[in-house]
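Sending over a structure as structure tokens; questions will come in a sec.
Only one protein chain is missing; all other protein chains are in place.
Chains: A, B, C and D, in written order; residue numbering restarts at 1 for each.
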Amino acid sequence: MAKSRSSTGRTFAAHAILITWTVIALFPVFVTVINSFKSRRAIFADPLALPWPEHFDLVGYTTVLKQGDFFGYFQNSMIVTVVSLFFVLLFGAMAAFALSEYRFKGNTLLGLYLALGIMIPIRLGTVAILQIMVAGGLVNTLTALILVYTAQGLPLAVFILSEFMKTVSDDLKNAGRIDGLSEYAIFFTLVLPLVRPAMATVAVFTMIPIWNDLWFPLILAPAEEVKTITLGSQIFIGQFVTNWNAVLAALSLAILPVLVLYLIFSRQLIRGITAGAVK
Amino acid sequence: MASKKPVRWHIAVFLAPAVLVYTAIMIIPLFGTLNLSLFNKGPDGVGFVGLGNFATLFGDPRWSASFWNALGNNAWFFLIHMLVQNPIGIALAAILSTPRLRMAAFYRTAIFVPTILSFVIVGFVWKLILSPIWGIAPGLLDIVGLKTLFAPWLGREEYALTTLALISVWQFVGIPMMLIYAALLSIPDEILEAAEMDGITGSSQFWKIKLPLILPSIGIISILTFVGNFNAFDLIYVAQGALAGPDFSTDILGTFLYRTFFGFQLQLGDPYMGSAIAGAMFGIILLGVCVYLFGIQTRLRRYQF
Amino acid sequence: MGALDLKSVTKSFGTTEVIKGVNLEVAEGEFCVFVGPSGCGKSTLLRIIAGLEDASGGDILLDGKRVNDVAPAKRELAMVFQSYALYPHLTVRDNMGLALKQAGVAKAEILKATDKAAGMLSLERLLDRRPAELSGGQRQRVAIGRAIVRTPKLFLFDEPLSNLDAALRVATRIEIARLHRDLGATMIYVTHDQVEAMTLADKIVVLRDGRVEQVGSPMRLYNDPDNTFVAGFIGSPQMNFLKSAALGQMGETTGIRPEHLNIRHGGPISGTISHVEKLGGETLVYVRTEPHGLLTVRLFGEHDYGVDSTVQLDIEPSRAFHFDADGKRLR
Amino acid sequence: MGALDLKSVTKSFGTTEVIKGVNLEVAEGEFCVFVGPSGCGKSTLLRIIAGLEDASGGDILLDGKRVNDVAPAKRELAMVFQSYALYPHLTVRDNMGLALKQAGVAKAEILKATDKAAGMLSLERLLDRRPAELSGGQRQRVAIGRAIVRTPKLFLFDEPLSNLDAALRVATRIEIARLHRDLGATMIYVTHDQVEAMTLADKIVVLRDGRVEQVGSPMRLYNDPDNTFVAGFIGSPQMNFLKSAALGQMGETTGIRPEHLNIRHGGPISGTISHVEKLGGETLVYVRTEPHGLLTVRLFGEHDYGVDSTVQLDIEPSRAFHFDADGKRLR
Partner (left out) sequence: QTTLTIESWRNDDLLIWQDTIIPAFNAQHPDINVVFSPSAPAEYNAVLNSKLSAGSAGDLITCRPFDASLELFNQGHLADLTDLAGMANFSDVAKSAWQTDDGSATFCVPMASVIHGFIYNADAFAELGIEVPTTEAEFYAALDKIKADGTYIPMAMGTNDQWEAATMGYNNIGPTYWKGEEGRKALIAGEQKLTDPQWVAPFEQLAKWKDYLGDGFEAQTYPDSQNLFTLGRAAVYPAGSWEISGFNTQADFKMGAFAPPVAAAGDTCYISDHTDIAIGMNAKSPNAEAAKVFLDWVGSPEFATLYANALPGFFSLNSTPVEMQDPLAQEFVSWRGKCEPTIRSTYQILSRGTPNLENETWNASANVIRGSETPADAAKRLQDGLASWYDPQK
């Protein structure tokens, strides 16, 4: 793109707007993070004071690290999130491709069926799900969580991906067909790489509720060895007294892995991925 | 288009994993639960009551008052998202997709960070910021000389819901932004270049070229917002508790359902009435989704590039 | 392998019928060129043959077998798309090699095949680029390369050389001819270029508005067109159409190609020169006449004629074609 | 308005320099044609002029004003993209009318302008379709239509006719020539078609690998090329290059155009016919000779020569060009 195409005025305005919203977006995060480095007294005495130097207090973090196996929790969260994400993206993309690429009887109805899942909070099915897991001996395993999150993420993934798959040029898929690519090969080697931005988007949307979910870890896998980070942080939320330093510290730490995942996915949002494909 | 006659097994193969996992872990449990809405505890144990629970929900003035209150609040919650979150998300995405914009990745990440946060933090930090006691919001308003505008928003019936909706907008604006951004990226550069040549630049380029091309994505975010909002629960729950105070002014279908289904404090969970509420919510959302799928989506042309 | 037979093939998009009953036989190993005005249905017909569009009616037979319901991948053909349809995420080499890789060909062999195609099309230095980094002509060459590395029995080319420069076009044309000879493959080729059509084709199919107007060898069409449409379409510059009555010739219209119209002092048709185009090796003189309108005279070599000067034209009667009022040839 | 001046313009993509210092002056109202092999940088140069690509170095002057940093929209020019770049969501009419609408032109006038362009390009019946429903040639015409409705002072055409059939191509070519005359607009036009280049251009710019090889009027380039590259590039079929030594001519290489090589019994060069191409109005005979390799002879009219028969060739010495070992013309 040419610099002749960007006017200084407009660039300035763009930055002004973005900075404004960035400040709005980050201010509460900033408040959270600075306060995670303060003692309770300091938090409430002056929530906006920087944790430096006299207010600086690592008590939140030391509490977190003392209590429970936080690295283990991180690891569990990571495994659950990444594995679920993998299945959601794989199965979701496959189903979305089938729905958007082929005309077959019941296509729309099946699409609607797959979308039902986003219309009812999955919490309602808790007891039945727990029964399934008990029957399958999966209680207190990460597998149980992965299964639930995979199922939970699929509707949205199918919904969004099928929309994006429709924008992949027919000529391109046809070129693949002529090249003797099977439908599977067309999906995996042509379509998937071209909907990378959409896949990344879906990955991000799917990952956040999984990472932050409290409910299913609490119900399906509350045991110490399989605790997730979100569940682990809950220990500091008491009936009457909440240990805000520790909660803030734990949850501030918990932002980092998702942030890293987000950064990885958002790198897939590349401009002009389909450029040069067709005339 | 491939030909029709031979059995196209690949379609089944593509669909099978998703359909199986989804059906087993989601649909069967969920509909097993929704099925409960047709039963209730009678004097002689649990029995089939047909639509009796729904009759209670809509007929009994206490239930129906709560329901309509929650539905009305929910509609307002949704409206704010549609009018504030989505336009802001689209605008931010449009600005971010300006070619050669410096620090775009930073902005994008920054704007998305709130979406990553857990509700516990969001609830805590906004209550802290908006608290009349600890002085952040009043202090900031004081700096710009608007201190008089301050009110304990979360505690006032007339403001609480709007305030929470705006917090939710703050948190989730990253989602429409990401989706629209991805959609904008898939517009070929050449088309935008042609527009540049035609003198269609800046905002008119957005309105006349980009917007029509991303309409399907806007349709998607609208329906996702709709579904998401009518299923919303967590933010209200962490900020105002399950009773959605003050005086139920922030009660939405999600909190109403939670209280009823799982119980709260001394209130015991009532899976039967709870399922009836869930059934009603499901009906509302399904209606919306069908309107979208059959009424709107088919009309939004998708363009292959 | 490779013989094609179309029987009353029709195709509609919605209510508009685009292919209106095409019957066509292409023998095995034949080189068949589709020509016709823009929008007449050439690409559509090609796509139907490839299996990318379902015919609305009629049968498509490959080697005598009805393939209406056979998937494109199973038809064993290669196609160059008018829109190129390159895989944007793959390098030039991978674009060309994908089909072979898919067929399970060994790596070394794929490398050899792509290298060969790249050499043929002067793409060697571009093998690691992606389509977005190529010029229009380079993209077109990649599209051709992708088709030819596979050496199937039936090739479909949709205006494969339209964006190439003259030298490359000649070279590629010759390569395609050689490929045709070497592989004995059947080829169906859409082009607007007269030279390509005339030099490559065993058989030219002239399409017009979804119908076949005439099928025949290039010289047959040139020398023995069935109607004014074909006569006008084959040969460039276009045939001149004169009023038979004014010339004392039979029929309604008399057709004479620009190369058979001579400037001869005292010739029967007189007019004024309106425009002269010098192309180097030849010169085109446009003469405005009554009642025939603007006539084109094609002269070999360079000539100087003054615009607005008056000239007389002469036709070679043996080269004249006669058509009736409906444009049908009178023989 | 409309004069263009390029001063040492360079352009690199990453580390590859694609435009290597181009100096060019195009006078107001001039019709300038860029030719050159595929990938030599024609489109890139056009895009730099349009402002869609930043020059890595050098100055672009429009009407004497440096416009390197002026937005494309402000340069008041129209462009036809090689890839068409139509607005997929707009009908043909709206595609053509959008720029006018943006400029605030009255509805009725837009209607008139688009109708006129559609008539010119035979698009009348397609005005309500969207690009996806058009054939390749139809899309290309819409792209042309979009450029010409705006009647700016400077037009940039990137291979605008490559997908059109011969008749339409001639018609459109004439329209563009007329447009050029009527508007007095400056036009820069990329083409691979010799006829287009020769007939339309006031000035042809021959590009090679990002450099200008020669600039001049069509006949100048045809009759007085500076080097073997230009000599070979202008004129189709390509000029024959013979070894001067074997002919007793000066220089390293002797160039002779196919139309100036005659088959004459007893001629000095003898060889065997390897291939004959009959194009109707002319015949190309390919003769394999020692030590000159394959030579092309272009004959007017239809001729029958048997492949593999031996012939003797004769050159017209006055038409021969002489080049040194570096390919530079010796005059």
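The rule is short, and it goes like this: a residue touches a chain if its C-beta (ideal position, glycine included) is under 8 Å from a C-beta of that chain, and two chains touch if they have at least 3 such contacts.
Small disclaimer: the values here were computed from a predicted structure and weren't measured.
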item	value
Touch partners, limited to displayed chains, of the chain removed from view	A, B
Residue, one of B:Leu154, B:Ile187 or B:Ile218, that touches the chain absent here	B:Leu154
Residue touching the undisplayed chain, where the options are B:Pro17, B:Gly32, B:Gly139 or B:Gly263	B:Gly263
Options A:Val82, A:Leu112, A:Val139 or A:Leu259, residue touching the unrepresented chain	A:Val139
Among B:Tyr22, B:Phe233 or B:Phe248, residue touching the chain not depicted	B:Phe248
Absent-chain interface as seen on chain A, which is shown	40-41, 44-45, 67, 126-127, 130-131, 133-134, 139, 214-215, 218-219, 222, 234-242, 244
For chain B, residues in touch with the removed chain	62-63, 127, 130-134, 151-157, 237, 240-243, 245-248, 259, 262-270, 273
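Heads up, the rule we're going with is that only the chains that are shown with their structure count from here on.
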item	value
Separation of mean Cα positions, chain C and chain B [Å, integer]	56
For chain A paired with chain B, centre-to-centre distance based on mean C-alpha positions, whole Å	16
Multi-chain contact residues (two or more partners), chain D	51-52, 71-72, 82-83, 136
Interface hub residues of chain A, defined as touching at least two other chains	1, 3, 5, 169, 177, 182, 272-275, 277-279
Residue numbers on chain D that touch chain C, as the complex places them	13, 35-39, 41-44, 82-83, 126, 133-138, 140-141, 158-159, 162-170, 192-195, 198-199, 218-219, 222-223, 232-238, 257-259, 277-282, 284, 298, 300-302
Complex interface listing, chain B residues touching chain D	188, 190-191, 193-201, 204, 208-209, 212-213, 301, 303-305
Touching residues on chain D, where the partner in the complex is chain B	50-52, 71-73, 77-79, 81, 83, 85-90, 98-99, 102-103, 132, 146, 150
